[in-house]
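Removed from the display is one protein chain of the complex; every other protein chain stays in position.
Take a look at subunit A:
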Amino acid sequence: MEAFTAHTGRAVPLRRSNVDTDQIIPAHWLKKVTRDGFEDGLFEAWRKDSDFVLNRPERQGATVLVAGPDFGTGSSREHAVWALQNYGFKTVVSSRFADIFRGNSLKNGLLTVVLPQETVERLQELTEADPTVEITVDLESRQVRAADLTADFELDENARWRLLNGLDDISLTLQNETDISTYESSRPTFKPRTIQV
């Protein structure tokens, strides 16, 4: 996983609540068997509208998505995270994320930042008023900065440490192999098995 320390970039304000993963990447894109090539599927239905914010010339090259509440609800598809990343987003700011989406994003190095709704709206107003405004998301100091706005955000220490160092969860877990084996040796015999081994 790519490490995330701090990122500065222009933003896209997405003033919609409950943006579900079917909107982020529609089901027919899920037939792909790779992790890349999802950028054209991102918000596919909405992008047909030339007025949709992502299509505006001033939003090209933006890397920070400032979204409405309950972003990423619905299906567990990690493709939603890949689509955002493939398109070029490095971080998403919202007042509330769906759990699975948030877990998926942090595993892929897409930083999801939770800020109070009024702060999210202020960020949206800032970038709407001036699309060239840059937003900085600083994981080291756990701070979002834009123009005269400074807001602290929380992220649990463990997730932050893994993101800052770009650590792979599986390698970390495998360092505890003995704990896993010990646990396995005490599992009751009545637990289900899919095959006899």
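The criterion applied here is as follows: contacts are C-beta pairs under 8 Å (C-beta built on N, C-alpha and C of every residue); 3 or more make two chains touch, one makes a residue touch a chain; residues count from 1.
The definition used in the following text is that contacts and distances are computed from a predicted model.
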Complex member absent from the view - protein name from UniProt, among "Phenylalanine--tRNA ligase beta subunit", "3-isopropylmalate dehydratase large subunit", "Lactose transport system permease protein LacF" or "Sugar ABC transporter ATP-binding protein": "3-isopropylmalate dehydratase large subunit"
Touch criterion as defined above, residue of A:14, A:84 or A:98 at the omitted chain: A:98
For subunit A, residues in touch with the removed chain: 15-18, 20, 22-23, 26-28, 30-35, 45, 68-70, 73-79, 81, 96, 98-100, 103-104, 107-108, 156-158, 169-170, 172-174, 176, 179-180, 183-184, 187-197
